[in-house]
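Have a look at this one before I ask anything.
A single protein chain has been omitted; all remaining protein chains appear in their positions.
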Amino acid sequence: MLKKFDPNIMAFLCNWCSYAGADLTGTSHFHYPPNLKAIRVMCTGRINPLMVAAAFRHGADGVLISGCHPGECHYMEGNYLARRKIFVFRNLLEFVGINPERLQMSWVSASEGKKFSNVVKEITEKIKKLGPLTTFDE
Amino acid sequence: MDKEKLVNEAKAVFSREDVACLIGYGKDSIGFRVSPIFIRTRDEADQLFFSPLCSLSLVNYLTLEKGVLLEGNKETGGEKIAIVARGCDSRALIQLFAERGIPREQVVILGVPCRGTIDLKKIEGKFPDARNCTEVTEAEGMYYIRFDNESHEVPKEELLADHCKHCAFPNPLVYDVLLEDLVDSKGAAYSDIEEMEKMALEERHEYWKDKFARCLRCYACRNACPLCYCDDCILERVSPQWVNRSVNLSENLMFHLARSYHLAGRCAGCGECERVCPVNLPLMLLNRKLEKDIKNIFEYTAGSNLDDKPLFASFNPKDPNDFIF
Partner (left out) sequence: MKLGVYICHCGVNIKANVNVAKLTKFAEQLPRVRVARDYLYMCSEPGQQLIKKDIEEHGLDRVVVAACSPRMHEITFRKALRSAGLNPHCLEIANIREQCSWVHEDRMKATQKAQKLLAAAVSKAALLEPLEEKEVEVTPAALVVGGGIAGIQAALDIADTGYKVYLVEKEPSIGGHMIQLDKTFPTLDCSACILTPKMADVGNHPNIELFSYSEVVAVKGFVGNFEVTIKKKPRYIDETKCNACGQCAQYCSIEVPDSFNLNLSKRKCIYIPFPQSVPACYVIDPDHCRYLLTRDCTQCLEVCKQGTNAIDFTQKEELVEVKVGTIVIATGYDLFDVTTKPEYGYHLYDNVITGLEFERLSNASGPTTGEIIINGKKPKDVVFIQCVGSRDKTVGNEYCSRVCCMYTAKQAHLVREKLPQATITVFYMDVRAFGKGFEEFYDRVKQEGVKYRRGNPSEVYRRGDRLVVKAEDTLQGELVEVEADLVVLASGIIPNKQTAQIASLLKLSQSPDRFLLEAHPKLRPVDSASDGIFLAGCCQGPKDIPDSVAQASAAAAKSLIPLSTGKVIIQALTSFVQESDCRGCGFCVEACPFDAIELREVKRGRRVLEVASVNEVLCKGCGVCASVCLSGAIQQKSFADRQILSMVAALGEEYA
């Protein structure tokens, strides 16, 4: 029997907004699926899209990048810089035949605990529908 | 191209005392091959030529020259390097000036308006036995080719390098001397990219899987690129290991994602990567896909303006946000 697909989702969360938001999700005990595992970075601007590629190569079926809402970056513009890079990288992924939906970006503030749990739920569902990412298996 | 004009202008450049070297095209002895030549005296300038066979970019050779300034050396003693540059080469030069802080004045640019160049693989495929090519000229959509004791006419379309077919910058964007009248520019064309975008995701996946599976990871594409100039490439490092050494689809894909992403907003469109690829990977498709998106979305064209901030070091609050979850 085929094992039920249980996606591996990695997240890069900025320290000031989304990681704090994810902590608030915990403090408020809003549940979400355990598929998502977070890596804390200080700012989404720190994220090099190649880290996303590396995540896929190391077995991630989906990747979430989450940071402060536009205009609210702790470092002023890191999230804007990240958005541009991620946008371009998603297009590149799509062009080589990797569904760009596997790379999601969201804005979650430190006070949006509920939103974070919803984002995780929806992304997990989405990746489940897309099935495992096999491109990097060979 | 009028050879006399080229040679005379080159000699004129050499009459200036501050030019140490001129990099141009010289005719190779075998078949249709063309070599870069390094001219150091006035008389040597007679060896220069230019024809549709000049498909290689000379920009990369700047770093091989004595004026190591292009490797970032600030102590040059003021010598300049002259270079023959087509439209795409001029974009690479602009990008290098901007990125490496090379003073524009240190380079003397002999600009060549370019009607497109011949893909060596195509012409050699058509005339595999040619030994001594004497001339290739272009007129009215035809190439007139003379080699050994034969002469041939071939429609331009059959031999033109793929990336030249879509070239939007045939004319040099910067130059000190212009060697010919400017040619008409067609504007950017991305019909082939658009065709590929229409393919189903799975279909495109299969297409690239097939391509990347062939990659030998010889790094020729990287070495030939005028804009890949790191002393120590991250794709060869062990810590962190972005790409590991094994040659398989997974690592090859990782390599090509990294390579094309590193050229996003930087690729000058010279097609060197594709030209040198021993297994004929259509690498310019990746570069041009990004070039197209970046142009359409961010109104940004690499190597078009010396004062542009790097694409990924800038943003507009109105950048696309619809994809945000």
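In order of appearance the chains are A and B, and numbering begins at 1 in each one.
Keep in mind that, in the parts below, a contact is a pair of C-beta atoms (placed from the backbone, for glycine too) under 8 Å apart; a residue touches a chain by one contact, two chains touch by 3 or more.
On a predicted model such as this, the values are computed, not experimentally measured, just so you know.
**Q** For a quick check of understanding: of A:Leu64, A:Val88 or A:Ala110, which residue touches the chain that isn't displayed?
**A** Among A:Leu64, A:Val88 or A:Ala110, only A:Ala110 touches the chain that is not shown.
**Q** From the list B:Arg16, B:Arg33, B:Arg100 or B:Arg131, which touches the chain that is not on show?
**A** Once the missing chain is taken into account, the touching residue is B:Arg100.
**Q** For the chain not shown, which residue from B:Gln47, B:Gln106, B:Ser250 or B:Ser314 touches it across the whole complex?
**A** Of the listed residues, the one touching the omitted chain is B:Ser314.
**Q** Which parts of subunit A face the unshown chain closely enough to count as touching?
**A** These residues touch the chain not displayed: 8, 10, 15-17, 19-20, 22-27, 29-34, 37-43, 45-48, 51, 54-55, 58-60, 68, 71-78, 81-82, 85, 109-112, 117.
**Q** Residue-wise, where is subunit B in contact with the chain that is not depicted?
**A** Counting over the whole complex, subunit B touches the hidden chain at residues 68, 71-75, 99-101, 229-234, 237, 239-242, 262, 309-310, 312-314.
Criterion: only the chains that are shown with their structure count from here on.
**Q** Per the centroid of Cα atoms for each chain, what is the distance between subunit A and subunit B, given in Å?
**A** So the centre of subunit A lies 36 Å away from the centre of subunit B.
**Q** Under the stated contact criterion, what part of subunit B meets subunit A in this complex?
**A** 196-197, 201-209, 242, 248-251, 253-254, 256-258, 260-261, 264-265, 286, 289-290, 293-294, 297-298, 311-317, 319-321, 323-325
**Q** Note which residues of subunit A are touching subunit B in the complex, please.
**A** Residues in contact with subunit B: 49-50, 53-54, 57, 64, 70-71, 77, 80-81, 83-85, 87-100, 104-107, 119, 122-123, 135-138.
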